[in-house]
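Left out: one protein chain. Kept in place: all the others.
Right after this comes chain A.
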């Protein structure tokens, strides 16, 4: 649910029902990736010129404030506040969620790959161990046989 203003959609609060720190903190983290420091916001251009000439290319922040709170521990909801430099807050929040989802998808694929690689490696090591054991046993048997045959000869 969105609590915003009719005239200016660049700031709004959102109530996410049945959510807690789990989602809200991750969403806030994503929103903060687009955060512009209020001091710099006052005089964007001059600060960037002074500090860095290539900075504007890298960095186009849209968020001036992002935060969340849980109104009461017994309420199952969180309030997320988003204030932007002009874009609709709703779109910025949606983008943050979208990006969060893509990151999760990437985490999942990397994790699955790492686990399957680990399992293949474990299987290979186990097979190698088995092979080594077998070879050792055979060697032992050979020696025993050799010893036995020598005994017969001596007889």
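Note that a contact is a pair of C-beta atoms (placed from the backbone, for glycine too) under 8 Å apart; a residue touches a chain by one contact, two chains touch by 3 or more; residues count from 1.
By our rule, contacts and distances are computed from a predicted model.
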Since a chain is absent, check the UniProt entry for it and pick the matching name: "Exosome complex component RRP45", "Ribonuclease P/MRP protein subunit POP5", "Translation initiation factor eIF2B subunit beta" or "DNA-directed RNA polymerases I and III subunit RPAC1".
"DNA-directed RNA polymerases I and III subunit RPAC1"
Of A:3, A:108 or A:124, the residue touching the omitted chain is A:108
Chain A residues that touch the omitted chain in the full complex:
1-2, 14, 16, 19-23, 25-29, 32-37, 40, 47, 51-55, 58-59, 61, 90, 93-94, 97-108, 110-115, 117-119, 122
